[in-house]
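Here it is, the structure, as structure tokens.
Excluded from the complex is one protein chain; the other protein chains are retained at their positions.
And then chain A:
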Amino acid sequence: MQWPWQYDFPPFFTLQPHAETRAKQLSAWRSIVLDYYKHTKESTLDVREAQSSPLFFNSTINRKLSQEGILLILENLQKTGNAEPLDKTKNRWLIFWKSPEEWGKLLYNWAQARGMTNSVCTLFELVSGDDTTDEEFYGLDTEIIIRAIRTLEVERKAEMMMYDDNQGVKFF
């Protein structure tokens, strides 16, 4: 993970009171968060545990961002559709370093390339199957796959299915 210069600058971990400075600070944090999640291929964030992750805690300069700051960044990401709280308490969040629509497109392209249209496959196969190990969406959080499929549903390109206790999708 390539950390930007701000990551080693101590004031970066203090929420700045000056409005202009804060705006620039938040935008830098946005990029770091999305890059980090892209790098680790993770999609969920728990605010209560986030402070110990290297994303918000730089051990070399011994600085960490406050929970208030983390929440502010997440809410900022939510406004641009890059994050979503999983519950009312706003403790657990989904991070979309790619938007659901983008994921949907990728899934559909893969399905078309494999000739999987008009057939069904389980979600498990999509994210952990042998056929998809090279794909970007390999190992993606199920929640995100579901949302991606929902965007496809709107375009009538796919449909969620439930059978035998498994969740599946049919591409059209």
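Going forward, contacts are C-beta pairs under 8 Å (C-beta built on N, C-alpha and C of every residue); 3 or more make two chains touch, one makes a residue touch a chain; residues count from 1.
Convention: contacts and distances are computed from a predicted model.
Not shown: a single chain whose UniProt protein name, out of "Eukaryotic translation initiation factor 3 subunit H", "creatine kinase", "Fructose-bisphosphate aldolase" or "Vacuolar protein-sorting-associated protein 36", is "Vacuolar protein-sorting-associated protein 36".
Considering A:Phe12, A:Trp93 or A:Phe171, the position touching the chain not shown turns out to be A:Phe12 (whole complex).
The residue touching the chain not shown here, chosen from A:Lys38, A:Arg63 or A:Lys170, is A:Arg63.
Counting the whole complex, the residues of chain A in touch with the unshown chain are 5-6, 9-14, 16-18, 20-21, 24-25, 28, 62-63.
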